[in-house]
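Note that this complex is displayed minus one protein chain, with the remaining chains in position.
Right after this comes subunit A.
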Amino acid sequence: MSTAESTEARTRRTPGLVPVAETLSSAERRPAEPVPPLPPARRPWAFWRLLGSELELTFKRPRNLAMLAVVACVPVIVGITLWIVAGDEAMGGLVADVAGNSLMLTFASFSFLVLLLMPITVSVVAGDSIAGEAGAGTLRYLLAAPAGRTRLLAVKYLNAVVYGYAVTAVVALSALVTGLILFPAGPMTLLSGSTVSMAEGLTRILISVGYVGAGMAALAAVAMALSVFTEVPIGAIAGTMVLVIVCQVLRAIPQLSALEPYLLPSRFTSFDAVLRSPIDTGALMSGLVTFGAYITLSLTIAWAHFSGKDITA
């Protein structure tokens, strides 16, 4: 209402109404308010407190714990199966390798799980991260708190990375314990035929956990990027799984072998580089570079979309 004429027009049309301008001046007539205190300072531990809350939510949620339990069972089942089969002396290859040393079950378990089951667990948690909060409506309250969009995204991603490493560590620990119970401990024979001490073997398991976890972190970033585009968590989760499976299909087509190094799942299995003598650091490094590229690209997309998104759920 900029001109007196329009004020008049409105007054005529709506008799008895006080024009907006008058409301303003009546507000000004109120006694002077005390100057508001300085804005409360951001607490130094605020980021970690929110991350703690996020981790608590993730690791108390029955669904997520059930997934950890499932991946923990697989090495036990694989171990027992191999232990039964190993009685048959004629078996060779993988069975002989695993039955010959307690540490080998960890690598066998990774190769069974790393292409499907572990990616499922990670994409459930990461795909649910933003979409789940949006679907439940809690996202609007987190942002009004105000959690801050970039901060929330960072916390959600770190949480998914921690969960990915937890899944990887659970698989390794379960396999290690099962292996130590069922199979002989001692020096480990590598794929290249040379033998390393048990301590060296454990170190190599640690390296492979670090590597596989990094792969899960890259997948988590992809799932997050999908998660910011939807309010239906199952959409982001299924979308990530479809990507993983499409990659497997592409890998199976020989004519498309040129694509293979760029597909994320191709790099998941490179953890077996630790079974070479010496460790094939080249394979590990190029895998890590690929993971880094996926993480950078996915998180950039997620941030670019989420930071300006209208939250209408």
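Simple rule for what comes next: contacts are C-beta pairs under 8 Å (C-beta built on N, C-alpha and C of every residue); 3 or more make two chains touch, one makes a residue touch a chain; residues count from 1.
Convention: contacts and distances are computed from a predicted model.
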| item | value |
| --- | --- |
| Chain excluded from display, named as in UniProt, from "Molybdopterin synthase sulfur carrier subunit", "Allophanate hydrolase", "RsbT antagonist protein RsbS" or "ABC transporter ATP-binding protein" | "ABC transporter ATP-binding protein" |
| Per the touch definition above, residue among A:R140, A:R251 or A:R276 touching the missing chain | A:R140 |
| Contacting the left-out chain in the complete assembly, out of A:A46, A:L116, A:A185 or A:L259 | A:A46 |
| Residue ranges of subunit A at the interface with the undisplayed chain | 1, 14-18, 20, 22-24, 26-28, 30, 32-33, 36, 39-43, 45-47, 49-50, 52-53, 57, 60-62, 136-138, 140-148, 151-152, 308, 310-312 |
